[in-house]
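One structure, as structure tokens, below. Some questions next.
Complex shown without one protein chain; remaining protein chains in place.
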Amino acid sequence: MSPAAFIDLFKRFVLRDLAHNKMRSLLTVAGIALGVSVFLAISIANSTALSRFGDTVTKVSGKANLEVAPAVGTVFDESVIRDIAPLTSIGVKYSPIIDENVILLRRDSETEMVQLVGIDMLADPDFKTYQNEEADAKAEPVGVTDDGVAGKAASDVSVFSPATCLVGANLAQRLDVRKGSEVKLYVDDRLVSLTVADVMGGGGLGGAYSGNLIIADIACAQEVLQNGGKVSRIDLICPPDASAQVETKLRASLPPDLRITSPEGRMEQAHKMTRSFEYNLLALTFIALMVGMFLIYNTMTITVLRRRPEIGTLRALGVAKTIVMRMFLLEALLLGLLGTTSGILVGRLMADGALKAVSKTFQQFYFKIPMESADPRPEQYLLAFAVGMGLTMIAAWPPLLEASSVSPAEATRRNSQESRLRRWQWPFLLIGAALLGLAYVLSLQPAISGFPVFGYLAALLSIIGCASIVPFLLAHALPVLSRYLPTLFGVEGRLAATTLNGTLSRTSVAAASLMIGIAMMVSLAIMISSFRKTVTLWIDQSFQADLWMQSKAKAMGNKSGRLQGAVIDEVRKVPGVAAAEGFVERRLDIGGQQAFLAAADFDVLAEHGNQLFLSGRSNKEVCKQLVGYRAMISEPFAVRKNLKRGDSVTVATPQGDKSFVVEDIYYDYASDLGYVIIPRDLYKKLYGDDSVTSIAIYLEPDSVPRLDEVRKAILDRFKAGRHISIASTLELRSEAIRIFDRTFAITYALHTIAVTVALLSVMNALFALTLESKREFAILRYLGARKAQLSRVVLLQAAILGTVGNIGGLGLGYVLSLLLIYVINKQSFGWSVQYSIPVDFIVESGILVLVTAIASGIPPARLAARTLAPSVVRDE
Amino acid sequence: MKYKSSYAACLAAIAIVANVASPVAAANKQYRKALPGYVYHFPQDHFSHDEFKTEWWYYTGHLESKDGKRYGYELTFFRTGADNPAIDKKSAWGLDNFYLAHFAVSDLSGKKFYFYEKLNRAALGLAGASQSAYRVHNENWSAMQLGDKYVLKADGPDFAIDLLLTDLKHPVVHGKDGVSQKANCVGCASHYYSMTRLETRGLITDHGKTSEVRGLSWMDHEFGSNQLTEEQSGWDWFSLQLDDNREFMAYLLRRADGTVEKQSSGTIVEADGSARHLGLGDFVVTPTKYWVSPKSKGKYPMGWKLSSKVADLDVTVESEMPDQELNTKRSTGVTYWEGAVRLSGKSKGKAVKGAGYVEMTGYAQKFASKI
Partner (left out) sequence: MPLLQLVGVSKTYGEHDVHALKQVDLTVEDGQLVALMGASGCGKSTLLNVIAGLDDIQEGDIAFDGISLKGLSDEKITAVRGEKIGFIFQFFNLLSTLTVLENVTLPLELLGRQSHKQRMAAAREMLHLVGLEDRDQFFPAQLSGGQMQRVAIARALIHKPKLVIADEPTGNLDSDNGAMVLALLSKLNKELGQTLIMATHSAEAAAIADRVIQMKDGRIVT
């Protein structure tokens, strides 16, 4: 067949059919589009988060190719510069950097976190490529200062003047800050004011943190942070051929608790840190894609089945098998192309929203980098395209084979497929059962390098397994329904059930896709609710203190906001306070992975606290043991590092690596990165750090009812110049739950989309059934059926599919929830979650889905009602 | 006459600031002005004078290695006081002074020019100039007094020097009444002296190969506060060491209007160490040929006829090689030419040869526009 002839045939045979079945073609395209769009949106959001991080790393580091950073905490002693300076003779350039969060107090009294970057303004220009706004040819209004006073003196400040800074363009614009304005920052429990020397342009360093940053000379930054002698990093530019040599030299001369890495190393670490979170999100989008796959499978299968006689006719007329196959392949490609392309367009539009939804989580748990607009990379479009087209092709493959297997003789036969699926229901059942068994076996396997590969595989197999069982279930359930439904719904009930049963292959696919959508919803709902309940319970039980005190900066989100250790003694003196326990945490780099090192006053904790331990031992028992080089570690840390009680964990300190014996593992849901908590007296000695991040305050029993009074008394004591924040456990819990809900908001959004795709699939199947049942409907019209009765048949079919989907979805959802809670999440994040089923939610959403499924039957029902009897019946 | 360099240093500091923020106009710290009547004391005046805003120690010299390779070198340490020095500083990085340094080597045998620069503050002892001893350093470059000798150290990826200098005469104070006037206004001056004949020996490391060198160096030390005026567009400075043991120094301040600043002057040092101030009318400098820098496009004189009846001197000076231009983007941001020169002619009626250094600023377009 010539290409031209092929195209002609394709146009007439396939395109016209697609056009005649506009609604179904549209639904299919929409299904693929939705799947592809969420996939793209989430992958853009994920990668934007990382690329913003990388972007900022690059912009802050400039041309640096090596960096010296602390293994524990965020800063280290700058005196090591003395060891680095001599390297300049071999061409090495170096620059100390301070890179810390501070809390900006805005003029509207709101606070927001911004980055304070302190650089050596005298360092080699290679380190900092930035310009001020004026260089962008935007003339500053001369003499107009923030407070409206036309004073030249106020704006005549240089970055070398004390207490001055540069402000990133984005921040300056948002806050209407100009040269000469004041910016106020909360640092620890202090409020510091800086004069703006200039506004930076968006290039180079000024574009780091998306321009939401304050840059100061290192001297000023140290004054602001009151951490004289400390820097966050030392960036180095080594001649390319010398970098190995430099690295070796540095390792030999620098203290043991410093890491020599590269900016790329830091990005790699960030990637590792956020990997579990990202992959989990992406896995969710795969469910939407999978439901989309069912949709295309459904559409193509129905098309092929419906057109079997026509295909047979074509074959009888001498059209080769390969031509038939190629035509349907082209149809699949066309549908896939339309769906994927529009999915990519929509996905790009959704990316900003998705980023907004995940950015808070990234910032809460991983890194504080502003993420305002999505930043797609071309290869992501390519990937989304490949995924969309690839999955379409996979889904279309079975119907394609079906089409090519039609023999010329079938020109006259009808519905031969049905008997075949009916015959195949048993093998399908066996395959399904086998897959479920395999899923079970896989679910018992450990993670591969911290990633639950087998867990995801088990989830996938469970889905396919359950989907394979659907034909069997339907083949046995529908006859029963056709017997009992008439009592409730009259003859329409029987007609609905028997018609569905008669078109089992189509019915099964629709029911299966709805089942998957619902299963996803159910499993996520179970997981989230279990998780939420676990966290609430955990807070209730282990947060025994009555009040929690921290610096204003910490309360506003700056993880490194501190209080002086002496504050604890002050607090203890307040009447009504029984005990106060200091807690300090710092970032910890352990084996190239991020975690937290914390220190606690275990003697106080032993008496007043109630940490819950995996071993089941009491808080007191464990805390009493925590003296000297012993530590308790959080469950996620234990899971990630595969540690058990009695193992030891090695932590870098300024005095070299120190090993701590794991006394016990405690339940913790605050971070998936994990905690190592050591005795604070030892911590003070090892790190020379007396400050604390928070203070747990326990009240005398008789003071507990006067909680607010005591809180006020403490606040009064620190009134003068100290900015502190005291929260009650109740407030702490509602804050924790708020963060929790925000974290899972995107998850809800994703499963709504998956259910939507599933409902599209139901509507699609009902359309197909209706079209196919045209003849039956026509006969019924002859026999005196009213239009409303035909509509009811279709709506009942929708209801049956909705119900079957719901029931199957509950079953599969249960399986998936087990996998999510006990395998995937456990292996990804290390959290033990108490299983709990949110019955209300599941019942409500089940009803909602059922109602929506029935509603999705309305358009096909209308179509059924419009059936013109004479023309259809005469068709034969 | 490091004078021009001092200018460079000032400019440098301002340029840095301007680069980043608005220029510092109102100086919070009042620096002492260079006024007539200053009485020198040595070795104390070798030390740093932090009460003046700008100061530099400036070494140039010609060296010859045992295997006959010839080099010229320049090693300069600048100090510029901050306008708003930190009070009660809690950070070691708090700014009192900017410390800059330039190190250049002219490989006269290989006809190649190398230069390096540093910019630091006193934090962590990375740079500094002592007020109680002659010890100036910037990272691992340094100039210091060791007994009656001076030690210079500097290194870069290609070159390193480690030199021991012996003053064969006494420091010569330039100008009149302890000040070297730069313009016709009060305080538009600096305190300026030189050690014009420093016997030099030590080591040079040329691309990893260390060899012994001997030669002759010149040292300038100058300090003052805001001594230049806005009308001045650049300067030419000559330091010549004649083989009849005389030395000659002159600086010509060029004004934007093309004239030469009347306060331009020079000094002739006799073999016995006695010196005589030369006013602008006491000597004539005429350029004889030019070279255009391919990098900066600046057009520099490359040869001069220099004569002074008062000093009984008539010599031809020419550069050892044309490209000895420094583009100090990191530290001063100024492009200038500072290079080894040789001379021949007559001194006190006798044929004489010699060597020296010439510094020229304000020729590169960039610099001119900055002024």
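Order of writing sets the labels: A and B. Residues in every chain begin at 1.
Everything that follows uses one rule, which is that contacts are C-beta pairs under 8 Å (C-beta built on N, C-alpha and C of every residue); 3 or more make two chains touch, one makes a residue touch a chain.
The shown structure was predicted, so the numbers you read here are calculated from the model rather than taken from an experiment.
Trainee: So which shown chains sit in contact with the chain we cannot see?
Mentor: A
Trainee: From the listed residues A:Pro309, A:Gly353 or A:Gly502, report the one that touches the chain absent from this view.
Mentor: Once the missing chain is taken into account, the touching residue is A:Gly502.
Trainee: Can you work out which residue in A:Leu383, A:Leu614, A:Leu715 or A:Ile779 touches the chain that's missing from view?
Mentor: Of the listed residues, the one touching the omitted chain is A:Ile779.
Trainee: Which residue from A:Leu191, A:Leu282, A:Leu383 or A:Val491 sits in contact with the chain not drawn here?
Mentor: In the complete complex, the chain left out is touched by residue A:Val491.
Trainee: Spell out, residue by residue, where the missing chain touches subunit A.
Mentor: Against the left-out chain, subunit A lists 415, 486, 490-491, 494-495, 498-499, 501-502, 775-776, 779-787, 789, 869-870, 873-874, 876.
One rule holds in what follows: only the chains that are shown with their structure count from here on.
Trainee: Can you give the whole-Å distance between the Cα centres of subunit A and subunit B?
Mentor: 62
Trainee: Okay, in this complex, where on subunit B does subunit A touch?
Mentor: Checking each residue of subunit B against subunit A gives 16-17, 20-26, 82-84, 86-87, 89-95, 98, 118-121, 123-126, 139-140, 155-157, 160, 329-330.
Trainee: For a test of understanding, state which residues of subunit A touch subunit B in their complex under the given definition.
Mentor: Residue positions touching the partner: 78-79, 81-82, 85-86, 88-91, 120-122, 124-125, 132, 153, 155-162, 164, 166, 179, 197-198, 217-223, 226, 228-229, 239.
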